[in-house]
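Note that one protein chain of the assembly has been removed; the remaining protein chains are unaltered in position.
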Amino acid sequence: MSELLLETHRLRKAFGALVATDDVSLAIRTGETHALIGPNGAGKTTLVGQLTGELKPDAGRISFRGRDITELATAQRARLGLARSFQITSIFPSFSAESNVALAVQARESHSFRFWRDAERIPALRAPARKLLEDVGLAGVGDAIAACMSHGQHRQLELGMALATDPVMLLLDEPMAGLGLEESRAMSQLLARVKRQYTILLIEHDMDVVFALADRISVLVGGRIIASGTADEIRNHPDVRVAYLGEEDDDLGGDLDADR
Amino acid sequence: MAMLGRRGLLLLALLAAAILLPPWFGTYHTRFATQIAIYGMAALSVDLLLGYTGLITFGQAALFGVGAYAAGMLTVYGVTNALVAWPLAILVSMLFALAIGSLSLRTRGFQFIMVTLAFAQMVYYFAQSLRNWGGDDGFTVPQRNDLGFISLADHTTFYYVVLALLVLVVWLSQRIVRSEFGMVIRGIRDNERRAAAVGFPPYPYKLVVFVIAGGIAGLAGALMANHAKFVSPAGLSWQLSGELLAMVILGSANSLIGPILGAAFFLAFRDVLSDYTEHWMLFFGPLLVARVLLMKEGIWGLLVRATGAEEKRAPAKLDFPAASAEAAQPNPGASR
Partner (left out) sequence: MTLALLVEQLFNGLQFGMMLFLMAVGVTLVFGIMRVINLAHGSLFMIGGYFLMAALAWTQSYALAVPLAFIAAALVAVVLEIIVLRPLYRRGPLDQVLATFGLTLFFNEAVTVIWGRESIPLSIPPFLTGSVEIIPGGAYPIYRLVITGVAIVAGLLLYLLITRTRVGALIRAGSDNREIVAALGININLLYTLVFALSAMLAALAGIMMGPLLSVEPGAGDPILILALVVVVIGGIGSVRGALVGALMVGIFDTLSRVLIPLVIQTNATSALVGMAVYVLMAVVLLFSRTGLFAAHRG
C-alpha cells in the first residue's frame, strides 16, 4: 500500500529532430527499488537529467513526494530528499574523502552562510561523515585526497555522498560503472543493504545486479518505455528480447535466458 | 591560524620582514611596501574569487576604483575620519559588487569573464564622465584620512595601519575559507554540478563571496586613495583587473598569501626595470605568458616546496575552474 514517491507524467524532450525522451511516464513507489535499463543511446542520460533538474523537459510533469517539481532547480530537488550519484565520477577532487562526505552532510542544514567556525572541526559534520565512509567501505581513508583515490573508491564515495544528504530517494546512475570483479561484488552487497532503507531508481547495465536488487524494472528504448514490470515479466517480455537481441551487445540476451 | 609547523614559521618570517624591513630602509621603501600591501589586498580579493570559488573575474579593478573614489570624495567633502570613511567605502563597493554580481553570476565560464569585463568598463566610463571630479584626469585628495586624533600623514604610521589591515583581511579571509561557507564555495569551484546535486544552490553563495571580495577590493581602493592622495579612472581600468589576475597567478592562486607575494613581485619588477627602460611591459608580457605556459606554480608554491612547508595533505596541483559537464579528472596534474 505504498504511495508513489516519484512520478513522471508524459515527459518529452527533443533535441532538434532527435526525440530523446518520448512520452515517458514512470511510477516509482515508496520503498521499491526500480531499475531503468536499456541499450546505449536509449535516452537514459537525458531522462536522468530531467529528473534531477539539469534539463528542462519540453512537455510533461515530474512529481516527487506529492509535489510538482518540474520547475525546481537541482539543489531544491536535493533538499526535498532526492539524492543522486553520477555515472561519471563527480566528486570534489581537492577535498579529502571525509570532507567530500562532510560537505554533503552539511547540505542537510537549512543554509551554510556561516563564516566563522572551522568546518573541519565541527563534530556534527565530521562524525556522520566518518560513519558514512565506514558504511560504504571507505573506513580509514578519510584523509586521502579524493583526486588521488582509485576508481573503485570513487564509486564508493559517490554513493557515500548521495547517502550523506539523508535523502528519501536515491537516483543511482550506473554505480557499477568501471568496477572490477571484487569491487562489483562489494558494491552489490552495499546496494543490497542500502536498498532496505531507501527508495531507489537504479540505472544500470549490469544485469546481475539489476535482477538481484530490482523490485520492478522499466525498459527504455529509443526514448520510450517499452515495458515495465517485475523481473520475470521483463525477462519474458517479447519486445524487450527484440530490443536487446537485436543489438550487437548480446550479453543481455544471454542474461535474460540464463537460469539465475 | 594556530598551527605553527614549517608553514606557520614561514608566514611568521614574512610578517616579521614586513614589519621590520621597510622602515629600516627609509621612506621610499616604506611607501613602496605600502603600495605592495594595498595591491596585495586587492589581489587577495581576486584570489578569493579565482582560487577559492573558481570565478575568473576581469572586473575587480572596478570595485577597487569605487572604493578609491568613495574614500576620496568623502575626504573632499570633509569626512576625514577613517573610521567613518573606510567602512563607507567598503559598503559602497559591496553595493556595486552586488549589482554587478547579481547580473554577471547568471553567466558561466567564458561569458562570465566577458561580462565582468564589460561591467567594469561601464564603471570606468562612468568615472570618466564625472566632470566635477576631474573626468579622465581624476582629482587630488587634500589629505589622508585620520584615525580620530592619530594622523596618518606620516608614511610609517600609515604603512603600519595598512599592514595591520592586510593581516586582518588575511586572517578573516582564512576563517571564511575554512568555514562552512568556505567549504561550499570551494565545493562549487571543484565541481559546481556536484555541489548543486548535494543541495547547495550555487548562485546565492557565489553572489555572497563576490560581494565580500568586492568589499575587500573597496577597502584596498580607499587605502590607495589615501596613499597616493589622488584618485583617477586609471585605477578602474581593465588593465588593472588583468594585472591583479596576473599578481594572483604569479604568486600562486588558492593561497591568500600568494597574491600578496605576486603583488610584491609585480611592483618590484616594474620598479627595477623602469630604471632601465620605460618599456618594461615589453618584458612583463612574455614573463606572464611564460609563467602560464611553462611553470606549474607561483612564488608561494615554490617557497612552500623549497622550505618543505607543504600541508600534509595538500594536493600536488590544483586545477581550476574544474570540470563542467565532465567529471573531475582523477589526476591532479592534468590541466583540463
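Some observations on this one:
Letters A and B name the chains as they come in the text, with residue numbers starting at 1 for each one.
Rule of thumb we're sticking to: a residue touches a chain if its C-beta (ideal position, glycine included) is under 8 Å from a C-beta of that chain, and two chains touch if they have at least 3 such contacts.
Just so it is clear, the model here is predicted, and its values are computed rather than measured.
Here the chain not displayed is in touch, across the complete complex, with B.
Across the entire complex, the residue among B:Ile113, B:Leu152, B:Met183 or B:Ala197 in touch with the chain not shown is B:Ile113. Between the chain not shown and the residues B:Leu12, B:Met122, B:Leu147 or B:Ala268, the one that touches is B:Met122. Although one chain is not displayed, its contacts with chain B can still be listed: residues 50, 56, 58, 103, 106-111, 113-115, 117-119, 121-122, 125-126, 128-132, 238-239, 242, 245-246, 249, 279, 281-282, 284-289, 291-293, 319-321, 324-325, 335-336.
Here is the rule we use: only the chains that are shown with their structure count from here on.
Separating the centre of chain A from that of chain B, both taken as means of CA atoms, is a distance of 41 Å. Of all residues in chain B, those touching chain A in their complex are 175-176, 178-184, 186-187, 190-191, 193-202, 205, 208, 313, 315, 318-319, 322-323, 326-332. Residue ranges on chain A touching chain B, taken from their complex, read 52, 54, 73-76, 78-79, 83-84, 86, 88-96, 99, 102-104, 106-109, 112-120, 122, 125, 143-149, 151, 154, 161, 164-165.
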